[in-house]
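Yeah, one chain of the complex is gone here, protein chain that is, but the others are all in their spots.
Labels run A, B and C following the written order; every chain starts at residue 1.
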Amino acid sequence: MIELDNVAYSYGGAELLSDVSLKLAPGSFHFLTGPSGAGKTTFLKLCYGALVPTAGQARIFDQDVREMTRDDIAISRRRIGVVHQDCQFLDHVSMAENVAMPLKVAGRDVAAEQQNLDDLLSWCGLSSRANALPPQLSGGERQRAALARAVILSPDVILADEPTGNVDWEMSQRLIQLLVELNRMGKTVMIASHDLGLIRATKQHVQARVLRISNRRLQLAGADL
Amino acid sequence: MIELDNVAYSYGGAELLSDVSLKLAPGSFHFLTGPSGAGKTTFLKLCYGALVPTAGQARIFDQDVREMTRDDIAISRRRIGVVHQDCQFLDHVSMAENVAMPLKVAGRDVAAEQQNLDDLLSWCGLSSRANALPPQLSGGERQRAALARAVILSPDVILADEPTGNVDWEMSQRLIQLLVELNRMGKTVMIASHDLGLIRATKQHVQARVLRISNRRLQLAGADL
Amino acid sequence: MPAALTAWLTGDASADRVVPPSGFTAQLTLFAAGVMTFLTVFALALSLATGRLAERWGDDLARASTVRISAPADQMRTQTAAALRVLETTEGVESAQALSAEDQQALLAPWFGPDVPVDALPVPQLIEVTESDGGFDAAGLRLRLSAEAPGAVLDDHTRWRRPLVAAASRLRTLGLLSILLIGGAMAAMITLAANAALAANSQVIGVLRLVGAKDRYIARAFVRRFTLRALIGSVVGMICGAIAILFLPDQGEVGLLTGLGFRGIEWLWLPLLPLAAAAVAYGATRRAASRVLAALR
Partner (left out) sequence: MPAALTAWLTGDASADRVVPPSGFTAQLTLFAAGVMTFLTVFALALSLATGRLAERWGDDLARASTVRISAPADQMRTQTAAALRVLETTEGVESAQALSAEDQQALLAPWFGPDVPVDALPVPQLIEVTESDGGFDAAGLRLRLSAEAPGAVLDDHTRWRRPLVAAASRLRTLGLLSILLIGGAMAAMITLAANAALAANSQVIGVLRLVGAKDRYIARAFVRRFTLRALIGSVVGMICGAIAILFLPDQGEVGLLTGLGFRGIEWLWLPLLPLAAAAVAYGATRRAASRVLAALR
């Protein structure tokens, strides 16, 4: 699905990531950890084509990122659901409409998916706030809405950047369970997080590989995690 | 310092908080927990006067919030350092300047405090990013910068809303340690968080009371926490 | 209207919801389009009025000359007839007519009073000459006249015609200049307002791009919104301008001035202004949108 081949990235100064190679197979489940500022968000951005590697090759759905047109990127984003660390919304439309936005821009019939939307919102504990505008949501509610928006198109790949940083333990378990279910349906999942407790708990339900960014390299974490 | 007396708050619909009474004594250390959407952020906003209670009385430094002029509120914010859940900055000036902003608007001599500023940034692991603009920071770096900005004036009260949601365990220990040191110097500290591990770890260093919002009430959490 | 345009104008109502409904930048676009159209209506009216003025002066004043025949009473008739023959065969003369005794008396009235018997005076005979478009060769005509009718003197008014024609063309330039100025200012203002609005909405554009919207979808939503806004503002400005022009005090023609306003078919210039404003907004928003989009991936 997504292949990085000796990829390096720098924001202009020194290299932040070097020599990163990774193949995300369909149906795999990955965690991504590393200290704050290590480059987790940068790595995810390389994976969904928001950044172009400064060296090496990144391939998304067998297309070289460098050769993708702007429309190719837009189309690929309908197959990759992303939860951003700083979740942003259209502040003038309701939360439910924001969650349904990917359906709308993909030209899908929103009314036909209404049931799915309602189920998803209620699973994320957002039903009662469906009509609120995003600025009226609490921090955790925003994060849950961002996750709901990322999976509404039932994409092939889900990349989540700290999807549980602002929610309590029970709710984070529910959210992870949702991702685990999607993974069982064959979706590829990658979650960036530094909540080691969460990672440990999840590993009891699914066979997850834990990647760690340290010293600019991507490494497979030991079995202790 | 801050006194809430039978305070209630609603955003227009049903009451979100009812009958909340609390007295924050100088030198106390509080944690605030509760499920996502319970009203932690709302409660903190009542404490620093960003919201006016819909019922009951809130007093900040012995002044009734309802009777404070806009300038009174501005002055009170120089004595209360706040870390917001969605940390916002002036995007066009460097991170270091952002951290020093409270000094500037209070009319203090920024140059004289340069040493403090540098120490603070290096404690928060931000020295190397001092000249970056806020949009160029990682999520965790933004959170640390927000904490640094909240304490730069060495305020009497520090209210932190999820200050460690986006940082790794080691860094969150460092940040909490900073707050504990400040508390030892007599500052009042209140931290909203749902990281129970963090709360447990902190309680080994400082005598902290844990408050919990549930069913619209503010309760003292049991000793198990 | 072609079906494609109608469809575009009606638009995909759901797509339009992605653009925030209002705000200051929106008001700015509306207002800038409205005010600038309003001013352009006036500039246009000024331009058309000066055009008319220049034309009238050019026609009435510049193309009229006089031949004056002073001769002993007995030769008057023959010399007048000879001069008229010469004039009729001169290229560039459209018509030539001897003034009647009454006409001459009316002309002289301010000096002699209405009761003076012109016939009894040795008053010269005047012939009014109307030039055709090309005008005639004054020097040649003078030569021929002096041969045929020695008492005839050609006065082609060149002396005082020149400055008036110059003034008229100055006025015309002024009208054109003002329309260019105000029209250019309108275009620039709409462009800047569209840019400001798009910059203010950069979060919307970013979010749409992140959830998989193609550039065309995003650009179109904004372009339609802003084009319609400029169109509406401009139509309102045009209507207000037209009403103001209609209710200008005193629309009669006085002295050398024609009324500031539109005549008959000239009103058809007005609907062009909103179309121009909409076209400017369309181009500006498209360019601004693709600039903002190019900065994202």
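The rule we apply is simple: contacts are C-beta pairs under 8 Å (C-beta built on N, C-alpha and C of every residue); 3 or more make two chains touch, one makes a residue touch a chain.
These numbers come from a predicted model, not from an experiment.
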- Message: With touch defined as in the header, list the contact partners of the absent chain among those displayed.
- Response: B, C
- Message: Can you say which of C:17, C:68 or C:142 touches the chain missing from this structure?
- Response: C:68
- Message: For a quick check of understanding: of B:22, B:50 or B:221, which residue touches the chain that isn't displayed?
- Response: B:50
- Task: Kindly state which of the options B:77, B:144, B:194 or B:212 is in contact with the chain not pictured.
- Result: B:77
- Taking the entire complex into account, which one of C:93, C:127, C:193 or C:221 touches the absent chain? C:193
- Touching residue (missing chain; options B:25, B:90 or B:220): B:90
- Task: Determine and list the subunit B residues touching the chain excluded from the picture.
- Result: 49-52, 70-71, 73-75, 77-78, 82, 84, 88-93, 97, 101-102, 104-106, 110, 149, 153
- Logged for subunit C, residues touching the omitted partner chain are 23-25, 27-28, 31-32, 35-36, 38-39, 42, 66, 68, 70, 104, 107-108, 110-113, 115-116, 121-124, 126, 153, 155, 163-164, 166-167, 170-171, 173-174, 178, 181-182, 185, 188-189, 192-193, 195-196, 199-200, 248-250, 254-257, 260
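One rule holds for everything that comes next: only the chains that are shown with their structure count from here on.
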- Name the two chains that are joined by the greatest number of C-beta pairs in contact. A-B
- Item | Chain closest to the middle, measuring from C-alpha centroids that were averaged per chain | A
- Message: How many angstrom lie between the centres of subunit A and subunit C, each centre taken as the mean Cα position?
- Response: 63
- Query: Between subunit A and subunit B, what's the gap in Å when you average each chain's C-alpha atoms?
  - Reply: 29
- Taking each chain's centre as its mean C-alpha position, how far apart are subunit B and subunit C in Å? 68
